[in-house]
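Here the complex is missing a single protein chain, while all its other protein chains stay put.
All chains are identified by letter, namely A and B, in their written order; residue positions are counted from 1 within each chain.
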Amino acid sequence: MNLHIDIKEKAQESLVSLKGEIDVYTVPKLKEELIPVTEEPNKHVIVDLSGVNYIDSTGLGVFIGALKATDQSGSTLKITGVNDRVRRLFTITGLDEVIDIEVNEREEA
Amino acid sequence: MQVQTHVDIHSEWGIVAARQAGRKLAREIGFGSVDQARVTTAISELARNIYLYANKGQIYIEEATSSGKRGIRIIATDEGPGIKDIRKVMEDGYTTSGGLGAGLPGVKRLMDEFKIDSELNEGTTISAIKWLR
Partner (left out) sequence: MEKTKLSMYQLYKDMLNTYLDSKSEHALYAAQQFSKEMMEKDMSPEEMVSLHMSVFQEMVPELPEEVVDSFDLLLEVMIGYGLAYREHQSLRDRQRQLESELNVAARMQQALLPEDEIHAPDVDLGVLSVPAGKMSGDYYHYIQDDHGCIGLAVADVIGKGVPAAMCMSMIKYAMDSIPEQRLQPAALLESLNRVVERNIDSNMFITMVYGSYDPRSHRFYYAGAGHEPGFYYSKKTDSFEELTTKGLVLGLSQKVSYKEYVKNVEPGDFFVLLSDGVTECRTEDGFIEREQITDMIRKHIDLPAQEIVNRVYRELEKMQDFELKDDFTLLILRRKV
């Protein structure tokens, strides 16, 4: 199980593309790379999850940490490209009400 | 009369010189081949630590005596960055997991007595003794 993390920094925007699975094993690495990005002031942090088919609860924890960090630094957090399974997780936990989530348009079966 | 050998460690050559001096004295004191190799390995590790973390320092090798016992004492001293958490570096698995060799717990195991003293930004002094059985 692996997670590839790709970060593209622009002036106003940081695009974080993730590919793989976000679980107990990959979370430490994700935390290490994502949290510093969200701590930068006044940025739009966009996390693209279209390459992610599975997130467990510790993975959600990272996004909560990221959300709190962007709130502190005056940045914003947006999550895009979530599939059905991942979206369900955000809905159940109520996180879809506090995090800006854009649903994947090309829905895969 | 105490003989003390002193080797400057600032390159891998120093490590080899310290090993050589240690093996020679260990043999003279009467250690068998296994213990000679152990003492040498301990010197190696201490010298390598100096070389890797403090760049330079000294290894002193001397005969040790105490209530009729004879042995060999190694003192490694440097003025390097010091060790922040001694307990941690003395933990098994801490340095070895990174492939850095036997580490300080290894040295402690190879020798009979082991003392470490370290001040941040001032340096580290380690003294270890192996007794002749």
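FYI, contacts are C-beta pairs under 8 Å (C-beta built on N, C-alpha and C of every residue); 3 or more make two chains touch, one makes a residue touch a chain.
This is a predicted model, so every value here is computed, not measured.
The chain not shown here is touched by just one of A:Leu3, A:Leu49 or A:Val62, and that residue is A:Val62.
Residues of chain A that touch the chain left out of view are 24, 31, 56-58, 60-62, 64-65, 68-69, 85, 92-95, 97-98. In the full complex, the hidden chain is touched by chain B at residues 32-34, 37-38, 40-41, 92-93, 96, 101-102, 105-106, 109-110.
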